[in-house]
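The complex appears here minus one protein chain, its other protein chains still in place.
Now for subunit A:
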Amino acid sequence: MSNTLLEIKNLKTSFRIGEEYYAAVDNVSLNVNKNEVLAIVGESGSGKSALAFSVMGLHNRAKIEGEIVFKGRNIANLPSKQMNKFRGNELAMIFQDPLTALNPLMEIGRQIDEALILHNKNMPKKKRKEYIIDLLEKVEIPRPKHVYNQFPHELSGGMRQRVIIAIAIANQPELLIADEPTTALDVTIQAQILDLMRELKDDLGSGVILITHDLGVVAEMADRVAVMYAGEIVEIADVETLFENPQHPYTRSLLSSIPLVDDAQDKLHVIHGIVPSLKNLPRQGCRFSARIPWIDESAHEENPELHEISPGHFVRCTCYKHFYFPEENKEEQNHDTAQS
């Protein structure tokens, strides 16, 4: 389909630990359309950044298997010389920590200029400067002419994140990957940055992969959502479906662990535990099963697959059909004993 910008097929990204390779992204397939925001959510360690870095070709010592088809061309394992034509140009990335993502010894203007020089060799210097100042204005940085000559440490975190966004959009990318772009910022600044990103996206018509573990951000920004756990996609759906009809136990526990002020039930389900480390990831069966031990083992598939339960809504493993929160169960039991 011509509307598809990026299509990832069976991507597996493995890191070498000692003598062996361990997959941090395991058999992930997804696609991003033009002018669409795909959110990727999941706890720390679930492989979101590893996925983003694979698309950008930024891993230096990882084994990448599968296909990453960008505008009809497989860019997985492309030699860096060819990849450099895409990076910063049609493919751009925004990073999590604005405090460390800028070169401390380079003026803001020059850092943005670098992105221009690399992909617009013919643009004269004066033009580039004008363009950069416009760009700084576009990302709502006050006094852009002044900031052009400033160093990163002279700017606040929010301002630096705007600079990083300016770098990313300098060449009007078709696909923008934002890896937790607001995690390091105050709440008020977060909202401003998100607004800015949405405006820019509408402006440029780019596809966006938005990585976050903030479901509030997802609700506000995303068109579709992929939920990752332990390197796999466990559920993928459009945003309304996912929030209204979440199926996978992991998605449900993610959603129910956000406190909702007007939630009549006023109850929080928390699933304990964390994503296991790369070396200790379960490689067989349902990877989430260890965190929901009260669910009978027979509920899980032996080789869990993604099932399309309604158009565009995929869920991994059959355990979603049998899942309940332990508190619900207890209540039922209490109810039972009261009756008898």
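The working rule: a residue touches a chain if its C-beta (ideal position, glycine included) is under 8 Å from a C-beta of that chain, and two chains touch if they have at least 3 such contacts; residues count from 1.
Rule of thumb we're sticking to: contacts and distances are computed from a predicted model.
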{"item": "Complex member absent from the view - protein name from UniProt, among \"Peptide/nickel transport system permease protein\", \"Cytochrome c domain-containing protein\", \"Fumarate reductase iron-sulfur subunit\" or \"Acyl-CoA dehydrogenase family protein\"", "value": "\"Peptide/nickel transport system permease protein\""}
{"item": "Contact residue for the chain not shown (choose from A:Ala62, A:Val147, A:Ile167 or A:Val218)", "value": "A:Ile167"}
{"item": "Omitted-chain contact residue, chosen from A:Glu114, A:Glu137 or A:Asp238", "value": "A:Glu114"}
{"item": "Omitted-chain contact residue, chosen from A:Glu43, A:Glu65 or A:Asp97", "value": "A:Asp97"}
{"item": "Chain not shown: contacting residue from A:Phe86, A:Tyr148 or A:Tyr229", "value": "A:Phe86"}
{"item": "Where the missing chain touches subunit A, by residue", "value": "56, 58, 80-81, 84-89, 92-93, 95, 97, 100-106, 111, 114-115, 118-119, 151, 153-154, 164, 167-168"}
